[in-house]
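Pasting a structure here, questions to come.
With one protein chain held back, the other chains of the complex are shown just where they sit.
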Amino acid sequence: MIMILAIALIMTIVGLILGLLLKGIDRKIAAYFQSRIGPPLLQPVYDIIKLMYKQTIIPVTAVRWLFSSAPVIALASSALLLLYITIPYIFYIFEINTTLQGDLIVVLYCILIPSIAMVTGAFSSGSPYAAIGAQREMVILMSIELPIAVVIISVAWHAADSMADPFAISSLFEYPLWHNAGAFGVLGGILLFFAMVLVLPAEMSRVPFDQAEAETELAEGISVEYSGKLLAFILLTDAFKALALSMLVVILFFPYTLSQLFGISFQMYGHTLTPFVEIVFLLFKIIVIYSFGITFIRVVMARLKISQVARFFLFAITAISIIGLILIMLDPNMRII
Amino acid sequence: MVYYYRCYNVIDNNRGTYVKKINYKHLKRSLWAYHMNTGSCNACDIEILATLMPRYDAERFGIKLVGSPRHADVLLVTGTVTEKIKDKILQVYQQVPKPKLVMIIGSCGATKGVFHESYAMAGPLDTLLPVDVYVPGCPPRPEAIIYGVAKAWEKLEEL
Amino acid sequence: MKSDIVYPLNIGPVHPAFKEPIKFTFRIEGEQVAGVDIDFGYTHRGIEKIALERNYIQIIYLLERVCGICSFSHPLAYCLAIEDVAEIQVPDRARYIRTIIGELERLHSHLLWTGIAAHEIGFDTLFMYTWNIREKVLDCLEEFTGNRINYGMLTIGGVRRDITPENSETITRMLEYYMELYDRASEILLDDLTLRARTEGIGILSREQAEMFCAVGPTARGSGLLKDVRIDYPVNAYYDIPWLNPISPRDIGKEPIGDVYDRMAVRVLEIKQSLNVIQFCMENLPEGDINSGEGAVKIINKLKKLEGEGIGRYEAPRGEVCHYVILDNQEHPIQLKVKAPTYSNGFTWIPMLTNIEIADIPIVIASIDPCVACADRMTFIRKDGAKERYSWDYLHQKSIQKYKRSANQ
Amino acid sequence: MLGMVYKVIEQIFSKKSTNCFPMKYIPNNTTQYLNQGIIHPPIVVKEGFRGRLEYDFQSCTGCGLCSKVCPANAIELYSAEINSKKTKRVVIYLTRCTFCKECVDICPRNSITITKSFCMADYKKYGNSLVVGSEYRQQFEIKDHADVE
Partner (left out) sequence: MIKHVPVLLVAIPLVVAFMLPIIGMVNRTIRTITAGVAIVIIMVLSYLLIQDVMICKKIFYYMVGSPDPTALFEHGLTFPIRIALKIDQFSLLFIIMATTLSFLFYLFSSQYIEENERKNYFTVLYVCMVAGMMGMLIANDLFTFFVFLEILSISSSALVSFRTERKHPPYAGYKYMFVSSIATSFFLLGIAFLYAQYGSFNIDYLKKVMDGTVLDKIAIVMLILPLAMKCGVVPMHMWIPDTYSEAPAPISSMVKLGSLICLYGLFRIAFTFGSHVYVSYELGILFILFGVLSMFVGVTQALIQKDVKRLMAFHAVSQVGYMLLGVGVGLSVIKSGDASFAIYGKIAMIGGLFHVINNALYKGLLFLTSGIMVRHYKTRDLNVMHGLAHYDKFTALVFMIAALAISGIPPLNGFVSKLIIYESVFHYNPLLTLIAIFVSVLTLASFMKVFYSAFLGMPPERKPVEQPILVKFSMVILSIIIVAIGLFPQGIIKLLIEPAVNALATF
């Protein structure tokens, strides 16, 4: 128990730094895409430090206790989300046996909590811009929930007949989605991956789905009234979410470790270094997913309208993911018995 | 049913909390700027935007334009302050959390410049707010604006 | 979460979507706009009044700063007006140089607009891209006129600086650069998926409405109204360009319906047109003087002794600007009127802004390329707590009085 | 349709358009930035750029034309005593100037010239660096526009 707590603490701190770094990488790559040099990689860290020193203004129209507790709740819940998703994988890499398996449906709901906290905070600020932003965020949440649910259910479905709990994150390491997949399964998996990658920017409120924070329409929307520390918490929440969500995509679709893929292991002076190399590999996967799913998409697209987003997710993306689900259900090889 | 939101810029500064010993140093590596046009001719405004463009890329110094004064560290003011916008600039200034800097971009903001005889002016900005850096030019080149920011860092360093 | 709550949403006067202070009050139903009220006047600097206390040369630089984006069009219209009164003959070379700068300005303004429009819909890469390629024309202008913006090139009776061979080389290189770039850039601007999704079918201004509200410039042309001062009342070198035609979305094979996309298309096509005009002027640049040969002092002295009224019209990037001056044997003009394009186009917002979504507001507002700096005609300032608002009748009477006075003087 | 996609991919591999001014990376502290001289050379602007004004105290005759023609009231004429002759001289407030070069054009003695330097930011509105010709003037008080009117 104590070990788990210690690991959780270390991982929170590491996750914080990595999350901020991920955002730094995102900004850097985006700058390169735009033919600029871009800020230093540690820029998000500087921003956070600066915000910590700044005054925190609470508008009089705000419901004070809600306004100031919302970012804290968002931060805490996103940190928990990160731990919840990552711990099974880390344990798996370090080959620690544990009962902490993680449950995909819990993840599905935990993703909601930071957003709900933010929406509540925005509503409580009393600013009409924030209120419109929060309404939009709710619409986006509602419309992406269905595709995510379909993805998670189809991923679970392929493992439904295995002995393991199909919703457990840890069973994905044993039975990755592509395990035994036939042609149908691979096709379905690709569709699901596509859907999930498009869900990523919507969860993270990035262009083309950043209606809730649309700078030119709503003057930063949800976070318009936040300043100082509370704003820093919001940015940290964002960092945690960035890491957690790309981690989720990695786990759902590419849980393979190097040793699984190539059967290699790393030794040095008689100690095994495999877990550490695996972690580096994991970070590599996360960066690739993030820079493709978020950075690339956000630089090549314009912001859509909220009605377009709702239609896009509720119909197009849901349809795509349901086709993926059906394909996986049709694939005879996917039934592991 | 019609809802009336009271204008949300009423703020009560006493309710805010901040580190008493103001440490400006931390602003240096990440200056978030809020740009406000107080009656300029737009030339300075487009030069500010040009500063953020790939050619000059102010973001590499951590400078970022933000959409809400509450997120800002620097207030970039362009243009001479007209009577009608005077209240607004004061309000915006109030909404910027401390510590904060004010930079005037362009000559007409600093002194009224070419509009000096106008009846519609509420005076140069420094009669209304403490101003930290003046960037003369009509309009200043983007490089001159970046130089102004570098000047601001220098000032922060000394504090 | 559509709700039928109607509430007012104030956008501006300070809002990241507009780089200039202007205030819109929308009545919002859910995400739909039900009505709009516009409040101008935040940048009113009383330029028309200041001008009456300055001499004729100073006014040029003052009018340059009506707005920094078409900082050539306003002084040009003024110079044309003065030249009209004083019957000053502008040398051919100066006319061509004026045309070239005017078109360079149009080029930079349209590129700027595309960037801003992209920014309004959150397409920052396109914003960066257009502004990045815009640097080329700014470089060119800088080398040519001495500043990136607010060129200070004009003087009454000509221009202040000549195009040196070195300059013309730069301009030729710039033209090559843009000609090469144009096809791909216009493809990005006119065919991009998300851009089209955001611009097509919104902010519609029908031809009839455009006529009714006296829309000018690309706003009118986007609605299929073929209206272009360069062609209708040619000045400068435009007499000599036979192939110049008003642009309309028909040129890319699209029936104009007057939506944001059409206005964008017009601007993108005008970039090409400007490039052609510049090329034409560079090729046919006549030799000769660049101004009437009189120095500033001489001009001032000459105008001091003149009496009469003059009018100058020019097609700024945003549409027609029109300056009207009355001279009366004084060191200063006794009347100067500026009619700026946004002043006409501003009214087209009313039909455009109704029944759109909140998300469309910035792009629709931006689509006429507003420049409130020049449209701010009047402001209500409540000094000393006087809460009085003038009625239309009162103002009407006042203006009649004023014009009578200036006519009698 | 996907023009931007190709464009960004092209841009990520091509040379960046950024012009590294004033320095490539921000140093740890400004003293370092001032002393170690890694500031990039000021941007080369082309001949004819209208930057900072320079004033030649000696050649000026005090005719006052420049101050008359200045649209921004940036040139102040003051009485001076040079070689015990009562005459006039000018100071130029750069924070008012619009850099229109009209004074340069009109000056009969070419006493005002324009330079290419444009980095003029300062902390004081009428700091020494922003008032051209102030070094010649013994004592003077700055009149703001507000006071002038």
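A, B, C and D label the chains in the order they appear, each numbered from 1.
Just so it is clear, a residue touches a chain if its C-beta (ideal position, glycine included) is under 8 Å from a C-beta of that chain, and two chains touch if they have at least 3 such contacts.
Only a predicted model underlies this, so the values are computations on that prediction, with no experimental measurement involved.
Per the touch definition above, the residue from A:Ile37, A:Ile57, A:Ala131 or A:Leu177 contacting the chain not shown is A:Ala131. Touch with the chain that is not drawn comes from one residue among A:Val14, A:Val72, A:Leu146 or A:Leu258, which is A:Leu146. Which of A:Val72, A:Val106 or A:Ala319 touches the hidden chain is settled by the complete complex: it is A:Val106. Note on the undisplayed chain: of the listed residues A:Ala160, A:Leu258, A:Leu283 or A:Ile323, the one touching it is A:Ala160.
The chain omitted from view is touched by exactly one of A:Phe123, A:Phe193 or A:Phe209, namely A:Phe123.
Touching residues on chain A toward the chain that is not drawn are 61, 63, 65-66, 103, 105-106, 108-110, 112-113, 116, 119-120, 123-124, 126, 131, 134, 138-139, 141-142, 145-146, 149-150, 153-154, 156-157, 160, 166-167, 325.
Everything below uses one rule, namely that only the chains that are shown with their structure count from here on.
Looking at B-D and A-D, the interface holding more C-beta pairs in contact is that of B-D.
One finds 51 Å separating the Cα centroids of chain A and chain D. One simple way to say how far apart two chains are is to compare their mean CA positions; for chain C and chain D this gives 28 Å. Residue positions of chain C touching 2 or more other chains, listed in rising order: 7, 10, 16, 54, 61-62, 65, 125-126, 128-129, 132, 135, 150, 192-193.
Along chain B, residues 5, 29, 54-55, 57, 60-62, 66-68, 114, 117, 138, 141 each make contact with two or more other chains. Listed in rising order, the residues of chain D touching chain B in the complex are 16-19, 21-22, 25-26, 29-31, 33-34, 42-43, 45, 71-74, 93-99, 118-125, 130, 144-146, 148-149.
Here chain A touches chain B in the complex through residues 27, 31, 34-40, 43, 46-47, 49-50, 52-61, 64, 125-129, 215-216, 218-220, 223-228, 231, going by the rule given at the top. Chain B contributes residues 29, 54-57, 60-62, 107, 110-114, 116-117, 123-124, 126-127, 131-138, 140-141, 143-144, 146-148, 150-151, 153-157 to its touches with chain D in the complex.
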